[in-house]
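Next up is a structure, given as structure tokens.
Part of the complex only, each chain left as placed.
Each chain gets a letter, A and B, in the order it is written, and its residues are counted from 1.
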Amino acid sequence: TGGCCCRLFSQYETPRQVLVRSRRVGVVCRLIQLGVLAYIIGWVFIYEKGYQSSDTAVGSVLTKMKGVGYTNVTGEERIWDVADYVFPVQGDSSFVVMTNYIMTKGQKIEKCSELYPSCLFSVSHPTPPQGHMTGKCLVNTTKMCEVLAWCPVEDDSSIPDPALLMSAENFTLFIKNTINFPAYGVMRCNLVEGIDNQYIKSCLYDPKTAPLCPIFRLGDLVQMSGFNFAAIAKVGGAIGIIIDWTCNLDHDQSDCKPIYSFHGLYGNPDEADTARASVGYNFRYAKHYMEDKQEKRTLLKVFGIRFDIIVRSVARKFDIIPTLTAIGSGVGIFGVATVVCDLILLYLLPKREFYNNMKFKVTETMEKVSLHQTVA
Amino acid sequence: TGGCCCRLFSQYETPRQVLVRSRRVGVVCRLIQLGVLAYIIGWVFIYEKGYQSSDTAVGSVLTKMKGVGYTNVTGEERIWDVADYVFPVQGDSSFVVMTNYIMTKGQKIEKCSELYPSCLFSVSHPTPPQGHMTGKCLVNTTKMCEVLAWCPVEDDSSIPDPALLMSAENFTLFIKNTINFPAYGVMRCNLVEGIDNQYIKSCLYDPKTAPLCPIFRLGDLVQMSGFNFAAIAKVGGAIGIIIDWTCNLDHDQSDCKPIYSFHGLYGNPDEADTARASVGYNFRYAKHYMEDKQEKRTLLKVFGIRFDIIVRSVARKFDIIPTLTAIGSGVGIFGVATVVCDLILLYLLPKREFYNNMKFKVTETMEKVSLHQTVA
């Protein structure tokens, strides 16, 4: 009677169930179900916050070093300020602070001699010569080759020890970090509420007493990354500064604060012991000038601490989709619990035969079925 | 009869159900089920595209500035071209365009005087002196200390106003951005179909008329980020340029186009009012040279606009796994709908007693059960 659609709306099907009146079965199965429920609510929802969606931020980092270094090499006093010891100068999130150097002054392009295993061909590997081999071996010298190079060639056989710019330990680093969670329209800066101009003028980062101060002493940074300053200053190294933003945007935005952590990337003196490759960090840098109408340069082999500022961010906020997905998936797991209970009921209990009869109604083989139907 | 496996394949179990012939229950329950179905299909599948997997891209950004600046400071005319006002020069995704500067010419390392609160110890904080304190106070002057420094020391007490390079407003920025979705083997460039050499020669980005032109006028960029050019040019600031690639790869690849957006990161004049720290953006940069056999340098305190080009990308494509996961989860939620209907049926309806009897078959207590079985 009525259309198919009409019929659909005038009835409702619900599974028929057996109510097993047994304390033993009841307790076991309820406990299993409770466990599943506790897992879904406690773990997925409360601990893992499965009712929230998450988004990562796009961010921007500015840095600024402060401090003046002083060196006195064989009577020559020199001053190193920010424009001299930071590479690059413009305050990137990845930069190098020079702590030691080998300076070769007054280089110009000409022919001079360099000690090298073979003077015949320019071998690119493992350590190339500093100049272009002319192919000539200089008289009366073994393996002393004539090269066209920036002469005099650099002699980096010994690294100044202690590092020339040990005073870098007291330099300070100021970090400014802005992040933006576009999915939630939230923008945060590491100068959070309460970190004003006044506070910044006097604070210094300390993991316990000033965990939000964005000004870091280089010596502290090195120590917190597990390095020894004297060692890293001599040969150079790399330190990662991780700014961790883990924000629960269901709470107030002002609870969304950065956590700084520090870890050494290279230059660990322990690594040196294990004969692993490439300890330290250095690069070459030249300042060009003209003298007597001739181009000259001062070559610096710079040993320094490289800082990589890495921003990790995740914001979480209530969202209906993951909530329903978690519920749906939870109901599925609930179904697994029912299956487990049924297996116990139907295969392990002494009265399993009886429960089987209660749960299942068997369609007889075809002949019997017809008979059965006729009888009914 | 037959093996367990054979028996398994010769039968099939399906839940027995009660068909409740009630228009009221039917309508309510069907509506709940329809709602769930609409949610799964409409929201999860159509709106959130739950049948697609997603991947983010790896990308590369090149930039190129164009334009020439001109300054006339007390009669000295100067020209600033790309090699002078962009830091770094090589066209990175993060770079600074100089808009203002304080130039200190002819610095050399010697002893001179600097005004500082205390001449006894070199305090690293809050503002360190520009040189290395010798510990001497100069005669007849209060707090005028002798320092070993690049002398004369910089006087940055007043910033040129208006900014010296106000002409930077007309500089143009060209962005080239290539992204690669390795999971789908798709590579896209912001010079999409139709953006050819001819078009680039004459176009200028405009959010409405030319949203795909990769050439931006600096003045427009600043304005679109909500800044005032004169203000940001004077003290410096930072602007984020977000290139958003949201691609549905089930459609044609040529529909995958970048969307540019702009937002100010620092230097907002409004921030200044709230006494928040560190307005503006500046860094120091030195050009070294030799004069009369002595090393000298020209120090520039550079105020500029820092641009951070941030690429956000997500590509989506049909994938069987998320599709089936969404369906599976949806079936689970459907199960929740059934539970809700059952609750209404068994606890809220007037005939709930009757429906309870229909739905549940109760196993009697053990004695009765035995009796029941015997009787049957």
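The rule is simple: a residue touches a chain if its C-beta (ideal position, glycine included) is under 8 Å from a C-beta of that chain, and two chains touch if they have at least 3 such contacts.
Predicted model only: the values in this text are computed from it and were never measured.
**Q** With 2 chains shown in place, count up the copies in the whole assembly for me.
**A** For the whole complex in this structure, the answer is 3 copies.
Going forward, only the chains that are shown with their structure count from here on.
**Q** Touching residues of subunit A toward subunit B in the complex: what are they?
**A** Touching subunit B from subunit A are residues 8-22, 58, 60, 62, 64, 66-68, 70, 77-79, 81-84, 88-93, 170-172, 174, 176, 178, 180, 182, 187, 191, 195-197, 199-202, 204, 215, 217, 287, 289-291, 296, 298, 321, 324-325, 327-332, 335, 354-355, 358, 360-361.
**Q** Touching residues of subunit B toward subunit A in the complex: what are they?
**A** Interface residues on subunit B, with respect to subunit A: 13, 15-23, 25-27, 29-30, 39, 43-44, 48, 87-88, 94-96, 109, 122, 124-132, 148-150, 238, 240, 242, 263, 265-266, 275-278, 281, 283-286, 288-290, 293, 295, 297, 299, 302, 306, 308, 310, 312, 326, 328-333, 335-336, 338, 341-342, 345, 358-365, 369, 373.
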